[in-house]
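In this view, the complex is presented without one of its protein chains, the others remaining in place.
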Amino acid sequence: MSTLSLMIFLPIITAFALFVTKIHINIVKTLYMIVTGIVMYLAFSLYVAFDANASMQFIEYHPWIAEYGISYHIGVDGVSLGIVMMNAIIMPLVAIALYKQRDKRGYWINLLFVQGGIMGAVLSLDLMLFYLFWEVMLLPIFFMIGLFGYGNKHFITMKFNIYTILGSLMMLIGILYVAVQYKGQFGVYSFDLYDLKNVKLGARESFFAFSGFMLAFAIKIPIFPFHTWLSETYRSAPTGAVIVMSALMAKLGAYAIWRFLFTLFPETSHALAPYFIGIGLFGLIYFGISAMSQSHLKKMFALSSASHLSLVVVGFFIYDVYGLVGSSYLIVAHAVSSTALFLMAGMLFERTKTYHIDSLGGIAAVAPKFALFFAFFALSIVGVPLTAGFVAEVLIVLGAFEYDIYVGFISATTILLAMLFMFKMISQVLYGKVSESAKNFQDLRLHELIALIPLALLILAMGIFPNYFIKKIEPTAKSFAAGKEAVYHE
Amino acid sequence: MSNTFIALAVPALLLLSAIFILLFGLSSYYTKNRAYYITLATLFIAFFISINGIGVLHSAEILPQIFNSMIVYDTFSATFISLFLLGGFLTLAIAKSFVDKTNFFTHESFVLFLLSLFGMVILTMANELLTAFISLEIASMSVYILVGLNRDSLKASEAFFKYLLLGSFAASFYLLGMMLIFAQTKSTNLDVIAEYILNTDLNSQLLVVAGSMLIMITIMFKIAAVPFGAWVLDVYEGASLPITAYMAGVFKIAIFAFALRVFLKDYITFQAIYDPLIIGGALITMAVGSLLAVIQQSVKKMLAASSVVHSGYLLIAFASTGEATSSAASAIIFYLFAYFISAIGAFGVLSYISKGSDNLINYDDLNGLAKERPIIAASLTVFMLSLAGFPSTIGFIGKFYIFTSAIEAGYTFLAFFGALSAFISIYYYFKVIVHLYFKESGHLEVDYGYKVSLAFIVISALIVLWGGVGTSLLLDIPGINALNALSKYSLESLGL
Amino acid sequence: MNVLTLLLLGPLVSAVLIFLIIFLFSKVHQSVYTFLALLGPGVSAFLALFVSYYSYFEKEVFSSHLFTWLHIGDFVVEAALKADALSAFMILFVAPVSFLIHIYATGYMDGQRSYGRFFAYFNIFVFFMLLLVLADNPIIMFIGWEGVGLTSYALIGFYYEEIKNTYAGNKAFILNRIGDFGFLSALMLLFLEIGSGGFDFEHIFYNLVQIDSGMLSLIAFLLFVGAMGKSAQIPLFVWLPDAMAGPTPVSALIHAATMVTAGVYMVARFAPLYNLTPDISIFIAYVGALSALFAAVVATREYDIKKILAYSTMSQLGFMFMALGVGAYSTALFHMFAHAFFKALLFMAAGAIIAAFHHKQDIRELRGIQAPVLFVMMYIATLTITAIPPFSAFFSKDAIMSALYASGHVEIFFLAFVASLLTAFYMFRMVFVLFFTREKKSAQKSGASMIYPMAVLTLLSIFAGLLNFPEIFAGELNISHWLGLAEQSHKVPHATEIILMGVNTLFIAGVIFYTYKKYAYTDAIEKENETSVIANKFYVDAFYHQTVVRTLQAFSLFFDKTISKSLIDDSINAMAFAYYKIGKIFAHAENGNVRFYALYILVGVVSGFIYLYFLLGDVV
Amino acid sequence: MMLKAYMILSIILFSIGVVGLISRRNIIVIYMSIELMLNAVNLSFVAISADLGESSAQVISLIIIAITASEAALFMSLFVILFRNKASLDANLFDMLGDKK
Partner (left out) sequence: MQNEIVFATLAIITIVSAIIMISAHRPIDSALSFIVTLISVAALFGLMNATFLFVVQIIIYAGAILSLILFIIMFLNIKDENLPDEKYKNRWLLATSLILTPFCAILINLILRSDIALEGATAKNFGTIQDVGLTLFSKWVLPFELVSILLLVALIGAVMLSKRGE
């Protein structure tokens, strides 16, 4: 079994094994740590072995459902590498940070499961395989919210689930449509991405198929106006699930736009790009401003994520090297930052039993380390220099300016938007008089520090030495952008 | 084993066993358990005989001189016969607790059970309308009676009443249709009718068209397509759980098997005429079924209503048989298998936890089951996911085939509506999961016992999962590809 | 190790070490922090002098290539430092002043709980400031630019127990970032126009001619937006007075000597660009003039000692921008140079007063303090700022005035003139109110670590003017020559210049006299009306609050509650609910009556037949 | 032969049966309506047989009569059960199942 397959199936199989056996929670946690540790090791070795001058590599191919040309076809390139790395790094860290909190087997099993699912979805190069993982990774989240969430969790997890699946099903129809057209043109069925991109579709058909895909991705990301599940879901979800959703799954939606839409429907993507750039820019501003009036910490972060993801969408649809690299970079950067922030929000809740910004305050006085990290991560979301987000935003803005000067200006507002709510929030949560709920606030524990420090260092490293990371993405982005040129000039 | 032998041995075995139990029931050696195990053993043996007929291409009329070419044993029927037998076996095996705990499962009920299977076996082999009708009636009547088995229950009696009345009503349409066809073609043999249709123009086919439609209506009634299937909720509600499972899982497949044969042999020429009707039927069936399923408070009725939706999906594929014959038809076969195993599992779980009561199993009755019985809960979850068409289960592959065939036939909008109703189905299927896992239980922990029933539930769940991801890459167990091949062979054996 | 690298990293290393110590050890003696805090800036200050020395005398250009920051396609950003004359000039005062203020701060912050944290931030600030100044390309400069804003934010809100302070920090950073928005946009445009030819300053200026003039103006304007934010010019100035919430050394270092001057530096750095866009240059001059005047007017009705100084900073920056606007770059820079010393001195003195008086800041409450040393220093600094000869600012301001006059924009000159008179008024108002009183209050004595840096700065304030001694006094304009910027030289005849100087000084002296009459030993200050337009800063803050903040909040609520919740979410829920309701209606059809079920079947059959009829109707 | 006339009569009888089945609440009448429908079909079969001069169709109708008989058996027991339960044979009374609530 290759590295990639191992990274996909080791967590899933372990999750199954843990599910059917009844073992002590401590062993479950230990196994979780071991498995995610192995995955992380594999991911690092993958990163090292990854050839920075090539695009798609580590390809693995086996036929699966022969009749329909569905195969187990996986591979990794510069962009997916980022998400793979995030997935591999975040999962163990989440566990370290929450080690003491969660004494439920289901929590860890679901997390393992979702890790495998996301890994599979990222690496898939076959549309059915992708769809399989795309849907499967939803299930653990559904369970996690329903089992370990807060508030009106049953309704919310259901709504989230239904909403997401609506998109997925439309995507399924899109996939099938393209595959059937392929059969019509080439005589055999195939769901392989590289086969299907040869399909010639009429403008109308292409548009509808595109819409099917896009709906799935738009809901998952989410972009305006498919975002209404977002803030309630984030509010209700337990920390682990929120992190997975915001740091990985939402990013996967953006990634999928790039991987599938741009490959399958280059012309349509190009033709519709202005609209999506428009929606993205609108979302960027809309979510940013919406976040201003939130009093719930997680809802605010949710909208902030949405705002940034809209920017990612803009970056992808700009479709040049800067936009692509910038968006890929922002995916990773924001994943790290939001992981850390949601983790810390979870810690905050564990200590104060509230997420309400109004009832918090003065934490810096009682827990300086906490305050330091919290502020740091919040600022990294804002995209201050020397953090990863800054690099990404500069690149996207550059791409946006290259695309169109007005698009450039609007996308440059990203450096303003996050501040509008983030700073007030920092002030209210960390500073001021010590609030009632923060009186007995315990500063960061050792295991929490162990989880947060690598994230902080990663953010800094990516902000200070971006070139080292971007080198791995660049060839992929370039080959795609070159493809775009071909489309333009056809 | 020669095919003729299989074709004769299986129904004969069922019939003889039925008669044996009927007589055995009068003797003093009789206990319910023995009759139960004899039935199981019969089904098991019959199943093992019948699976010899699948996977290889063959088609032959059985004793054409004596039976006047009225029955045909081909891979198609072999496949379905194996399915019924497996289904009957699983239903009965899972229903062990139910059988034990109730007093209305007498020896006659086993007889009827076997006879209904006998009817279905003949039905799939039938190549002639009257034979088909009689065998359908054998199966139906047995099921009517099985529905009304619990005479003390008002619900069961009422369900029996409705099913019988409406069933007879629908059957008379079948006969009327048969009469019209006969009036025109002078035959009831499917092959002869097909030949007639091929050799004449539409002017000489007026009554064939009308009669075929009447027969189609009977089929629609049996598969509970809207507006003919209003009975289904009430009857499923009134019947005891194993019987509901049997109806939903096995009996329905038998109807579809027959319908598929009739469609592919005769109707296919009329595709242009019937397609709008079938499409309309599919759309309205999915729409109404979804609406009804959403509002149900009890899991059993929800499953009943959702079985209507599943019929809608199958109608999509039926509509597509004209343009994309091979993929649509094999999609139907695959989907039938997928639905069959999932429905049997789902109803089986319900019957397992209802322990013989005629409870409807409301959603709230499932609360907290995951804590007390994680395996049962997980299995039910798997079945729900499969019914909902969630990837990694067999139900997804089934839907995948159906939608693909619809698109291939040019009915992309049908696939779209199918996806929409699948989307709505997420709500009611996941509601079960919500109750299983998320709600606190209100009742005390109960011991259900019956490891055997449990084992078969789990086996069904594993089949469902394996059918969704199975591949011979990992283990040398037949996976999706094998199932595909199976449906392809059975299709080819119809000689299209 | 490269000199510049060391110069840059010194403060950073200090900061990181301090952070580590805070983090790892709970109790450390304060002297450890003091040592570390002074080590980095000390090294930097020393090296800065070294670099400037070589730059000045040997015309040596130092440079250092650290690593490739980013390389995608054409977008190559090297993390490289370069100390050409302009940069060397900047670090000449930035680093030493920083060092001095560090020393001062060790006294000012003595014994405070967050002593270590303060110096960590302080050192990071110095690092970013040096990065800004030394950067060889605009992107790295932008990092430093943003970095100083960030640390400024942290330092303004340093006393976070009072949440208002942190809000002041927020405000500062947000307004700064509005400026950065312009800066960043300008850089992006610049890159897209000529970035493929290399994106360090040298190549940029070399390729400037390729850009068409409209775009060039846009870029120039956007760059200046950045400068507006950073240097607190109209309309982005409102953060500066609020920023006085930070500890006084912060005000001295960041909001007087270094960070706020970054805007000036940036415009000067892009002098080749601005030379090509005269419209924008004049615009800058106007903005500067208005800012200078506005700040001066507001300062006349201000009572908070630090805010008076803050407005005076803004006003002085306005002078610098006026000079920049008319192309007198080195003059502006020279004024900035002088300003760094006397303004830092003013702030430090004010800080000492505040520290001595239980952290009161209202000049009416501080009246009559007894601190002779502080008085002398403050007095000298005040004389400097009002441009009384022979203090340094006299030369710089005079140069500005004559440049303005020479440029032919008399209106600007006039505005500047009024502003300079007002400067004299409000500065002396402050001094007279503070020190020239009948009743006396005794103060705590300031520590040595505070006094000595101030003494050094006092000397510098007095003598810094020597460095750019104008020709009129037989000087050689050393700095101007050293910098060698592409200036638009507006020469005025010496006679005119002398007249200007004379008139100017005379008027200023008159104003001082008037002020003396009005405030010294009187209680005029008590009688002033606090509700006037001026005392309310022309309601600019309120205006911003009403228009921008309120609007944003209203939008936020509108988006979140009306659009997201009511419009989208509720309609989705309503759809689900409606669906359920329709289901209920169908449940009525499913009424359990078998005859109805039969009827449905019949309806199905009949409709099927009607369909058939229409299909087969015309067959025969 | 008047095959078409017989068939039309048969259709009319069938329709009357359908009308009776749906309109009447008395279950016995309903049952008789079903019998009428089957008989109508039989009539046609015999007519076809006579028209063809071949007796296959008669055999079919014979078999249908047998099927009718078996249905009759079930209906008889149904009457007994229903009457036992509710002391009435009103079809409208049996609506316990269903979603009316």
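The first chain written gets the first letter, and so on, giving A, B, C and D; residue counts start at 1 in each chain.
FYI, a residue touches a chain if its C-beta (ideal position, glycine included) is under 8 Å from a C-beta of that chain, and two chains touch if they have at least 3 such contacts.
Keep in mind that this is a model prediction, so the values were computed, not measured.
*Asks:* Taking the complete complex into account, tell me which visible chains touch the one left out.
*Replies:* B, C, D
*Asks:* Would you mind spotting which of B:Ile138, B:Leu175, B:Leu260 or B:Val349 touches the chain that isn't drawn?
*Replies:* Residue touching the absent chain, from the options given: B:Ile138.
*Asks:* Touching the absent chain: which residues on subunit D qualify?
*Replies:* 1-9, 11-13, 15-20, 22-26, 28-29, 31-33, 35-36, 39, 42-43, 46-56, 58-63, 65-74, 76-81, 83, 87-93
*Asks:* Which positions on subunit C touch the chain that was left off?
*Replies:* Answer for subunit C: residues 599, 602-603, 605-606, 609-610, 612-613, 616, 620 touch the chain left out.
*Asks:* Residue-wise, where is subunit B in contact with the chain that is not depicted?
*Replies:* Counting over the whole complex, subunit B touches the hidden chain at residues 15, 22, 66-68, 70-71, 106, 108-109, 111-112, 115, 118-119, 122, 130-131, 134-135, 137-138, 141-142, 144-145, 148-149, 151-152, 160, 183-184, 203-204, 206-207, 210.
Please note the rule applied: only the chains that are shown with their structure count from here on.
*Asks:* Which chain is in the middle, if each chain's centre is the mean of its C-alpha atoms?
*Replies:* Closest to the centre of all protein C-alpha atoms: chain A.
*Asks:* Between C-D and B-C, which chain pair is linked by more C-beta pairs in contact?
*Replies:* Result of the comparison of C-D and B-C: B-C.
*Asks:* Approximately how many whole Å separate the CA-defined centres of subunit B and subunit C?
*Replies:* It comes to 77 Å between the two C-alpha centres.
*Asks:* Centre to centre, by mean C-alpha position, how many angstrom separate subunit A and subunit B?
*Replies:* 43
*Asks:* Can you compute the centre-to-centre distance for subunit B and subunit D, using the mean CA position of each chain? Integer Å is fine.
*Replies:* From the centre of subunit B to the centre of subunit D is 27 Å.
*Asks:* Of all residues in subunit A, which are in touch with two or more distinct other chains?
*Replies:* none
*Asks:* Quick check on subunit D: which residues sit in contact with 2+ other chains?
*Replies:* Answer for subunit D, listing residues that touch two or more other chains: 21, 91, 94, 96-99.
*Asks:* Okay, in this complex, where on subunit C does subunit D touch?
*Replies:* Per the stated touch rule, the residues are 587-588, 590-595, 598-599, 602.
*Asks:* Can you list the subunit D residues touching subunit B in their complex?
*Replies:* Against subunit B, the touching part of subunit D is residues 3, 7, 10, 14, 17, 21, 27, 30, 34, 37-38, 40-41, 44-45, 48, 52, 57, 60, 63-64, 67, 70-71, 74-75, 78, 81-82, 85, 91, 94, 96-99.
*Asks:* Per the contact definition, I'd like the list of subunit C residues that touch subunit B in the complex.
*Replies:* The touching residues are 579-580, 582-584, 586-587, 589-590, 592, 594, 596-598, 600-601, 603-605, 608-609, 611-612, 615-616, 619-620.
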